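So, subunit A:
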Amino acid sequence: MNNIAITLHNFIIENFGIDINLSLAISYFLIALIFWSFLGVIGGLLTFLERRVAGRIQSRIGPNRVGPQGIFQMLADGIKLVLKEDLIPALADKPLFRMAPYLCVIGVFSALVVIPFSSDIVVADLNVGVLYALAITTMVVMGILMGSWASNNKWSLLGGLRSAAQIVSYEIPAALSVLSIVLITGSLSMQDIIRAQGAWPHQWFFFHNPGTFVAFFIFFTSALAENNRVPFDIPEAESELVAGYNTEYSGMRFSFFFLAEFANVFIISSLAVIFFFGGWQIPHFLISENHIITNIIMIANFLFKTFVFIFIVLWLRWTLPRLRVDQLMTMCWKYLIPISFICLCITASFVLFFGGKSMIAVFIGRITQ
Partner candidate 1 sequence: METLHTRLQEKFPNAQVTFANLEAGDHYIIVDTAHLHSIISYLKIDEHYTILMCLSGAEDSEFLQSVYHLFSESSRKKVTLKVRLPKDNPEVETIGDLWPGAYFFEREAYDLFGIIYKNHPDLRRIMLPEDWIGHPLRKNYIDPIQYQDINNERAYPCDVPNVTEKK
Partner candidate 2 sequence: MYELEKNNDNTMTLNMGPHHPSTHGVLRFILEMDGEIILSVKPDVGYLHRSIEKIGERVTYPAFMPYTDRVDYVAAANCNVGYALAVEKLMGIETPERAQYLRVIVSELNRIISHLLMTGVLAMDLGAYTPFLHAVREREKINDIFEILCGARLTYNLATIGGMPFDIKETTIRKCLEILEGLKKFLKEFDDLVTNNAIFISRLANIGVIDKETAKAFMLSGPNLRAAGAHWDLRKNETYFLYDRFKFDIAVGSGKAGTLGDSYDRFSVRMKEIETSISILEQAFKSLPSGEVQAKLPKTLKPPKGEVYVRTESARGELGYYIISDGTAKASRIKIRTGSFAAISILDKIGRGLMLSDLVAFMASLDLIAPEIDR
């Protein structure tokens, strides 16, 4: 039961007896619908969470009037954004202007395909999952660049150019730091990476060796940068570029950008959990006979870890000032990339000398000898 789409497909065929191709299409469509709306809800929830966390950090409260504790704030925002007039500047490149937000959303949401929520629940466990996730999220830069160019606004253009330079550069340290993990597992599949880890901290790749330990921070930093979050939010720097690439966007189209950004927060946090913190792995004594209960515990475990990282992202967002463009590039090319290479070398030597055993395992092994 590797693929829930197949399960659903079998279920449809057994119960309704329709054509195989059609049922495959239906099942994939259903899965897509479920996952996309899940990410939509997550994105909305994150906007609310961000405002509440920001509120508490800034010793205020944050939205608390719509619904209990303001939980329906995102609904109100959603309603409003849908009802807003959809403005397209007169001199904008209209087809590109319309297309850009969708491209952004597609880029982010497609990454969800390879994210395993539990041992069973994953849309598609691709054998190039890591590569796919890293590649497809880069589509965001296309959307941003497109939108910024099409807006026919100098601030947008500056934002878009900054974003392109930034995202493309930070792709390298991110990939390099993930490479350490791939080196250990020897597989690009997300599920394989998770299975290579365990439920307990000492089994996580985060504590595997000093190389992966540092690699996590590099990965997290570059993921933040790819996501245009503070301290790397220069493409939409409010005080510098008004609102950066989305200066000219209003209503629904703006909300797509917004949603993409917050969905991306979820994606990067979950990737961090998958690569370095054991993903959905739960201790043995929690695995029961019942598949459903096991899966639910796994999902809860995964989401809990993810939300911890989401909180860290938000926490960073409301603490740090932003870097300058050239400093950002300096940080990437002069600091992160060399260090990630060093990490890669350390991991490689660990793999070479200890056969992929973790630092702690080696240490314990030495003691017990």
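One rule holds in what follows: a contact is a pair of C-beta atoms (placed from the backbone, for glycine too) under 8 Å apart; a residue touches a chain by one contact, two chains touch by 3 or more; residues count from 1.
These made the cut because all candidates are chains of the complex that A comes from, given by their letters.
Quantities reported herein were computed from a predicted structural model and do not represent experimental measurements.
Enquirer: Looking at the complex, which candidate is in contact with subunit A: 1 or 2?
Expert: 2
Enquirer: Would you mind writing out the residues of subunit A in touch with candidate 2 in their complex?
Expert: Listed in rising order, the residues are 54, 57-60, 154-155, 158, 162, 230-231, 233-234, 237-242, 318-327.
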